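Just dropping this structure here.
The complex appears here without one of its protein chains, the remainder shown in place.
Residue numbering begins at 1 within each chain, and the chains themselves are lettered A and B in the order written.
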Amino acid sequence: MKILLVAEYRDGKLLGSVNELIAFAGKMGAESAMFLVGSDSALPAYAGTLYLADAAACGEFNPDVHKQLLLDVVAREQPEMIVFSHSSYGWDLAPRIACALKAAQVSEVVDVEGDALIVPVCNAKLRRTVKPKTGQTVVTLQAGAFGLADAPVGSPTVEKVAAAGTGKLEFGGYEAAEQGGVDLTKAEVIVSAGRGIGKPENVAMIAALAKALKGEYGASRPVVDSGWVEHKRQVGTTGQSVAPKLYLACGISGAIQHLAGMKKSEFIVAINTDKDAPIGDVADVLVVADLKQFVPMLTEKIQAL
Amino acid sequence: MEFTREIYWNVGHGAATLVPMYLLVIAALAVLVYGFRQRIEVYRLGLPLNRTDNLGDRIVGMLKNVLLQKKVTQVLWPGLLHGLFFWGFFLLLIGTTLIVIQADFTDLLFDYRFLTGTFYKLFSVTLDLAGLVAILMLSGLLIRRYVLRPEGLVTKRDDAIMHGLMLTILCTGFLIEGARMAVTEMGTPLAPWSPVGMAVAGVLSAAGEGALLTVHKLTWWFHLLLVMAFICLIPFTKFRHILTTSANYLFTDRGPKGKLVKLDLENEESETFGATSLKEMTWKDIFDADACTICKRCQDRCPAYATGKPLSPMKVVNQLQEVAFTAPDSQLIELIGKDVLWSCTTCRACQEICPAAIEHVGKIVELRRSMVLMEGEFPGEEVMAAMEATEVNGNPLGIGYASRGDWAEGLGVKTVGEDADIDILYFVGCYASFDKRNIAVARSFIQLCQAAGVKVGILGKEEKCCGEPMRKMGNEYLFQTLAAEMVELINGSGVKKVVTTCPHCYNTLAKDYRDFGLEVEVEPYTVYLERLLSEGRLRVRSEDLVCTYHDSCYLGRHNDIYDAPRQLIRAAGGRITEMEKNREEAFCCSAGGGRIMAEEKIGERINIRRVQMASATGTAILVSNCPFCLTMFEDGVKGAGVEESLKPRDIAEILAERIQRA
Partner (left out) sequence: MKILVCIKQVPDMESKFKVAASGTWYDTADLAWRMNEYDEYAVEQAVQLKEQVGDADLTVLCIGGEQVKETMKKALAMGCDRGVHIADDKSAEKEPYQIAGIIAEFARDKGFDLIFTGMQSQDRGSAQVGVLVAELLAIPSISTIVQFTFAGGRIETKRELEGGVKAIVRTSTPALVTCQLGLNTPRYPTLPNIMKAKKKELVSLPVTDLLKVEARQETAKLFFPEKKGGGLVLEGDVGPLADRLIQILKEKTGVLA
């Protein structure tokens, strides 16, 4: 089997998701090549052929041109599978390629089972085994679903490619993420403080853990009502309803309005001394511990990773 | 000697007195009528509303409130001052009327005098003391307003006019009496029957008779002019409350308490829903505003006002009044402010205490209706999300509807679909269906029913939110959708009786749903359990329990159920230390009026304030009867930092722990 990996490059940097593509190729036991619109100053650690187009010439974001470049490479390589990350770049370009190739596209693959691919359904509540019916398949991989035990090594054999034309979309540059403004609904990780943190000084401990996890910190209503944490960080139906990838509830027993506002989170960890608190009913993992000891310990260990 | 006096003494009873006097009276009455006709024009800007049904009962109700000053004296000290002042002044009015009747009618026409003998003595002493009481009470009110200056009391020019004029009228009255007595009565056995007049006469006696006659005559005319001025001023100053407030008792909402007016959503002609301007409110709303005496009792009891939110029910009513008489086309929502309107918890404390029988809550909801139905606006996105969640899953928490009946697992409770042979249908409500804390209450209630041999059925996943929070928030459309569905479901189930553990559900099913065709009897669980207990069907052990009890707004003020829950607590061995604000004066938990769905963004937290009041009783348990209250108190004890010393519990939990089996 031969697969073509489509790596990503943004703002002068190669994105780390390339390692997941390599891991996927490894898992499939497939022969692979890679395609990248990037720069030869930022090459992946990848032992294979890299078809490299110059981002400075084609534009970092230019789907029409990237599509043409990629189709040319597909024509040369004839891969059975073209693999993207399920990212803003991948899910945008993949359907364009699938359409042009008259190929099936399977989105957000989390696992492989023989010739079938497994994808999540309904906010990952369910999973679906999908069988493509076309000779070529376009696939996007869920972020984090395929990891490498060790960082990949090697350097690619670079084959430069170029395309003519400009495309119908005009890229007007990037806009940096807003600084300072808190938007819990957009956070991928939320660490929330409940009254169980004991005193306002312990909010810093929660914030530190959130920072270590590259997330935001939130709070339950009583904590906000006590004035320990600002309003816009209140999680719950009477505050912000959130659905991050990871929700860590620290010292939150779980009033219904809080639970209803966070239970859509993909993975929920509760840290609580009370095993029977309602939060335990929605938590994937319940850590029974004194959070004043546990949270700093966890933060330290995560920072050390 | 004959005990009487010469009426019109010294001023004369001829045409020279009577013609100018009666011309003045007619002129004053003309001004009064003119003034009110103008005001009535303004009242008529409002939409029609029938408030003259059951006129007999209405008149009785009005007389009770006017004559007995029932609502006024609900607040003791200022109420008593006003009440006694009213009675003093009222007696003087009756006395003056009797004098006029005798002098200008019965005596003049039929030579008949009744102000004589013992009756005159009593008449004289009564009026004399009434005048004294009126002066003392008025002075008390004056001191309160101008010296003590209670916080929040708004004092305007009208108040100065009213206090000044009344006091001058009363004092000149005594001056006239004193001058007359100094010349005619001093030393006679009649004098002690006018003790105040005698005292004044004693002081005046030093002056010569000539001077006294002049003083008497001038003061008499001055007094008359003042009284005429008073009559003229009634429509143009707060004096108007004498008539508007009294009339408002006549036009009062005869209930059921807290039932909102059903909007006609089927009317294809309607292009607007709810109110944005005064002309979209009823005449009674405008009349209410004109009946307000700015006594601030509503404001003093408003939980939103008390915790620093921009709402003052009094201010809203005053703004309506100002708009009505100056710019009736004004956009009320902008003028009053959205935050003001969203702050109301519909706790009814304002309405319950209002001595002018003003209906605050309906006005606020009417304006909210316009915001929601015409603009799709809510106090926050979280409220819109709750509305949408209710549309999709039938509960504001957005939890999958199919799991609504899961709480009853293992209790042997069936849905009416599975088994229609039941004694009562338990309408569970959203919180007791989905919230672990309140599920404990629902399960306790079932245990109690089962211990009493009552067979309970539920609607299971068919049950939806009763729509109360949505309706109070102004979303009449969603409410009516839910109401129609629930009424059809309950009527179709063939049950004879519905019991609720949520007072919001209770109020809605028992009152609001009647407009949608619900016929079965509805009872709150506290009343139901109390009956089971008194009938001996339910037996509970008495175990010592020191607690405080919170009257939920919808069981208490909305339904006057104060004793049944207390009896239940006592039967369980509870000793209640009341909070300072209890029963009719209970302080809201913050969650009424649909605020359960909203973030409390402004001011202090109402629930924390209430928990602090409970904590101040020194008891360890805060007993309540409402899932919203319980939810707010569970958060509140944490917010107030008293979660170790004060545990919120529901009555059903307390009782279920003490079930005594046969």
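Basically, contacts are C-beta pairs under 8 Å (C-beta built on N, C-alpha and C of every residue); 3 or more make two chains touch, one makes a residue touch a chain.
Owing to the predicted nature of the structure, the values given are computational and were not obtained by experimental measurement.
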Among the options A:28, A:47, A:143 or A:158, the absent chain makes contact with A:143
Of A:105, A:202, A:220 or A:234, the residue touching the omitted chain is A:105
Among listed residues B:403, B:534, B:577 or B:660, the absent chain is touched only by B:403
Touch assignment to the omitted chain, from B:43, B:174 or B:378, lands on B:378
Contacting the left-out chain: of B:30, B:203 or B:392, that is B:392
Subunit A positions in touch with the non-displayed chain are 10-11, 20, 61, 64, 86-89, 91-92, 94-96, 98-100, 102-108, 116, 119-134, 142-145, 147, 168-178, 185-186, 188-189, 213-215, 245-246, 264, 266-267, 269, 275, 280, 283-290, 293-294, 297-298, 301-302, 305
Touching the unshown chain, subunit B contributes residues 265, 268, 271-273, 372-378, 381, 384, 387-388, 391-394, 398-403, 461, 476-477
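What we mean here is this: only the chains that are shown with their structure count from here on.
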Interface with subunit A, subunit B side, in the complex: residues 382, 385-386, 396-399, 431, 434-438, 597-601, 605, 607-608, 631, 634-636, 638-639, 641, 643
The residues of subunit A that touch subunit B in their complex are 195, 221-222, 225-226, 231, 234, 237-241, 254-257, 260, 278, 281
